[in-house]
Structures are given as structure tokens and as C-alpha cells.
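Coming up: chain A.
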Amino acid sequence: MNAVIAQLPVLILVVPIVGALLILLAGKVNRNFSYPVTLATISFQFAASLILLSAVMTGGTIHYYLGGWPPPMGIELVLDAFNSFVLVVILAMALLTAVWARQGAALDIPPEKTVPFFVVFQLLVTGLCGMTITGDIFNLYVFVEITSIAAYVLVASGRGARSLIAGFNYLVLGSIAAGFIVLGIGYLYVATGTLNMGELAAMLPASYGLATVHAAFLFLMIGFSIKVAFFPLHLWLPDAYTESPAVVTILIATATSKVTAYAMIRVIFSVFTPQYITESFPVTEVILIIAAIAIIAGAVLAIAQDNLKRMLAYSSISQMGYIMFAIGIANQIALEGGLLHIMAHAVMKGCLFMVAGMIIYRTGITGIHQMSGLSRTMPLTCAAFALAGASMIGIPPTIGFMSKYYLVLGAVEAGQYLAAAVLLIGSLLAAVYIWRVIEIMYFGDHHEGALHSGPEAPLSMLVPVLILAASCLLLGLFVDIPLEIIGPAVTLLLGGS
Partner candidate 1 sequence: MILVIDFALLLFMIICALAAITVKDLLHATIILAAYSLIMTVLWAEMNAVDVAFTEATVGAGITTVLFVAAIARTRRRSGD
Partner candidate 2 sequence: MTLDTLPLLALLAPLTAAVLIPVVGRHENLRESVTLIAAGSMVLMVLAMLPEILEGGRISITLLPLLPGGDLALRADAFGMIFALTASVLWLLNSVYSIGYMRALREHDQTRFFFCFAIAITAAMGIAFSANLVTLFVFYEILTLITYPLVVHVGTPEAMQAGRKYLAYLLGGGICLLAATVVTYTLTGTTEFIPGGFLAAGSGTALSLQVLFILFMAGFVKAAWMPFHAWLPAAMVAPTPVSAFLHAVAVVTAGVFGVVRVAGWVYGTDLMAALGLGTVLAIIASFTIITASLFALAEDNLKRRLAYSTVSQLSYILLGVSMLSTAGITGAMVHIPFHAFLKITLFFGAGAIIVGTGREAISDMRGIGQKMPVTAVMFAAAAAGICGLPPFCALFSKVFLSLGAVQAGELILLGVIIASSVLNVAYFFPIIYTMLIARPSDERTLDGIREAPLFMLIPIILTVIASIAFFFSPGMPFLDLSGIALAEINGGVLP
């Protein structure tokens, strides 16, 4: 048994790769076989991630040398408190999305396309896991590319032809981003001669003064910012989230953006160091300003939208600003808030996008103004929306409030009162765009509500939504449980032991 656990870091990547092949082969036999295999594979990954997390929490950081070659020659997988936490979060989201997809996928994916769809879906999840646990910066790039290609195609696989355009734009910007990331990696390699993240962190400080290192930092930042869709590099995101199939939106909004943000934080804090961004190349102020603009601008744009998915997309831009905000503050508490927000945002955005998908599934409605009285026909769905929405606004004691509290606390502690104020204004703006939907759903004109008498969505869609909605509340109440993992993770990032 121990031998199996020792091999889990790689099995969590290789089993799903083989699983993707099996999905293909099973789907060749019968189209309906592909879904169970997908679900089984992702379940395995989720279970493995839980085991790995507990192993990391008890036994400390795990290093796995692929091919038995120790770094710097070989590639290593590293699991520490930070990324095993992220791993659990994204795999939980992926699992729930997969459950949701049992019926939700049929909404946008024609039946004859289900098999390749699920293969790509599985590959995307695998790529995300790889991005999360790799300890080699070029290997990170390879997984970024697996993830990206899968994501471009999934976005473009919608029924509506507009998804193709959204996918293409995503591809163009994503490729620019990938190019920048490779360039950044190249500069890092030129400066140090190694690709292992741990070694880079140790060797880079010697050449912190070089323009090469600064350029590497800038390119990696620009690249990842495009991938995460940090304002103002978010141009691909609204279309991609709006036009892509509901399942894909959920997965990309929750897992992909989170892992990319993770990778960015990893690069900033574990390849470079907190000292680098505060002293050698002081960019925290700039990051903070951009984050503040992102928070406000994203929220304001969200308020202006009528399409529910597009509104949520802009809200994502605003919310990702919070994570950037944490990077800009870069102290213990703010980063705890940032990591907490990675989880919080995944949970609540997943819930909200699932609800948006279910409304489309049952009624075909996308416009917010058409949703009046929806709470009568879909009470549970709307209740989930309200709860997740409250979390998005930051109403205590939901998880969304907890992360914002930490961020504000961190900002105040760092003396950034103005930034804290921006954060609070952002959550007030969030109240405006979320509340508008809740108001229409619950208190809208009742006569129109009778028009679309679709009942609640099927159970396989309802259960993940309700789980996520409940998590918004429970994770908030029992926030000390994730914090027990996040605390050491942040200490690790900030260079402690």
C-alpha cells in the first residue's frame, strides 16, 4: 500500500492519460460508455489528491523523481501544502463538473461528439493536475499547452457557431501568452542553467540585478496574466465564457483559471522570491494598482451586462483581481486570503455557472431580464444561486466573506488603506450585479414567470449545485479547516519553513 502511495504523484497524472485513451476506446464500442470511464477516472484522481493532501500534511513535502533521475537532470514532481490544496480544490470542482455533465453535456454537445468531448475534457483535467504538481518549469509549460489546447477546443465545441470565434480568439491570445511563457523560461535558463523550480529559486538571487531576469519575470507575468485573464489582458474571457458549452464554462471558470493563477503565484513566490518583487524589482505597487482597476472595472462591466453568463464572466475578471490583489500586498494574511479566495471563487463561480447552465437547460433563457419569477419554478436552483451570490458579495459567514476579510485585513496591516477601500467598494459593486439577478428571480413580475413552466433541473445537475451552495456556507463556517492547510502553504511561499 505504501508503495502505491509513493507512486501516487505520478499515477494521478498517468492514470488519467491512460484513462483518456480508455474513454476513446470505450466510446468506440458504445458512445454511452465514455461517460462512466470519465467519471471513474476523475473520481480516482480526486481520491488520490485527498490521499496526497493528507500525506503532505502529515509527512511534509513530497518529491517524486521521474525516471529516477534526481533534479536538475530529471524532472521532479513536488507536492507541498500549497499545491496539494489546489489539487484537491480543482479535482473536487472537476468531479462535480463531471457529475453535472452527465446531463449537462447534452445541452451543447451533439450526441455524436460526446466521445471526443469527454476525451478532451479528461485531458484538460489531466493537464491541470500536471500544471499543479510539476516542479520543473519547462514541464509546467508542456502542461500549460496540454491544458490550453484542450481548453481552446472545448470552448469552440459549443453548438452555437459563435463559440468557434470565441475559441479562436482564445487561441490567438493564449498562444501569445504561451510564447511569452516560453521566452520567460528561456531567459531564466540563460541566467541560471537549470529548469528545476527549487534550484531556480536558490540560484536566481545571484543574478537578480540582470535585465535578463527582469525580462523573464515580465514575460512570465504577462503570459500568465493573459491566461488568467487579469485585467486589462482579459479580452478573450467574456466571449469564451459566454459562448462555450455550459460544462466547459464551469470547468474553465473554476479549475483552469484557478490553476493558472496558482502557477502564477508559484512562479512569483517559489521561482522568484517575495524579496524579488518587493526589493530587487519592486512591482507590488503596480500589481496592486492593476488589481484595483481590475476589481472595479470588472464589476462595473458586469453590472452593464444582461446575459447571465457574460455577467458572471466579467465578475470573474473582477474576482481574479482579488487574487492579484493578494499578490500585490504579499504579506502572510493577504496571501492566506488570496489562496482562500482561489478556493472560494472556484466554489461559488462553479455554483453560479452551473445555475446559469441549468436555467438554459430548462428554459433556454440567457438574458437576466427574462428570469422574472424563476424562483417559483426552480426554487432549489435559485436558492443555490442566492447562496452562492451572497458568498460572491461577501456576506458573512460565507466563504466569500472570509477570503475578503483576510484580504482587507492584510491590506490594512500593510498600511494600504486605499486598497482596502477599493476592495470593499468592489464587493459593494458585486452586490449590485448579483442582487439584480436575485431580485428578478425572486421578486420579478409573477405573470411572466408562469410562461416558462420548466420544472427543476434533473437530479444529476441539482446535486452538484446544492453541494457547492452548501459548501459556500459550510466552508465559511468551518474556515479553519482549509486555513490549517493554507497557513503553512503561505508560510512556505513567503520563504519560511
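How were these candidates chosen? In short, all candidates are chains of the complex that A comes from, given by their letters.
Convention: a contact is a pair of C-beta atoms (placed from the backbone, for glycine too) under 8 Å apart; a residue touches a chain by one contact, two chains touch by 3 or more; residues count from 1.
Predicted model only: the values in this text are computed from it and were never measured.
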Complex member in contact with chain A (any copy), out of 1 or 2: 2
Contacting residues of chain A [partner candidate 2, same complex]: 333, 390, 393, 395-397, 401-402, 405-406, 408-409, 412-413, 420-421, 424-425, 427-428, 431, 435, 439, 442-443, 446, 477-480
